[in-house]
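All protein chains of the complex are present and in place, except for one that has been dropped.
Here is subunit A:
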């Protein structure tokens, strides 16, 4: 490195006299290095700094950002909940002995036709599907938002979003069911997270 020159005298004790005065060069150098006249902004990490990952194309980054975004996660959870709810509804329709047939209207020994059974199954499947889709979307959305806000990934995100969703569902029936829903859903979500991780 070039030896720092000494100009003038360090003279009287005012201010920062410990600096070896370089005349007008030091200011110019600082401007070139960290001031306004530096040659470029931060370079992308090249080999000396260690690029640990291959540089990704713009499309890859775009897809990755989309997949990680909160909106996509919400939509995906909604769709997955819909499918799951539909399957669950169809399945439980097969297990339910009553299956929504009114005993007063039809009598106790009513044998429904296949078409009626199928219609009942479809109705039930749709209703379950809508419920699951709504709950799944709300849960995924709130969890993603809470996680983005906190900037931390731990177990509390699931619990908090479970409380929000449970509270929102229960609040329709009053404050106390809201609190119960919050607690219940938070516990459910924590249990699921615990077993999944």
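Annotations for the structure displayed:
Rule of thumb we're sticking to: a residue touches a chain if its C-beta (ideal position, glycine included) is under 8 Å from a C-beta of that chain, and two chains touch if they have at least 3 such contacts; residues count from 1.
Assume contacts and distances are computed from a predicted model.
Name of the non-displayed chain as stated in its UniProt record, restricted to "Pyruvate dehydrogenase E1 component subunit alpha", "Single hybrid motif-containing protein", "CASP-like protein" or "Mitochondrial import inner membrane translocase subunit": "Mitochondrial import inner membrane translocase subunit".
Of the listed residues A:33, A:118 or A:173, the one in contact with the hidden chain in the full complex is A:33. Against the chain not shown here, subunit A presents residues 1-2, 5, 7-8, 11-12, 14-16, 19, 21-36, 38-39, 42-43, 45, 48-49, 68, 144, 147-148, 150-154, 157, 197.
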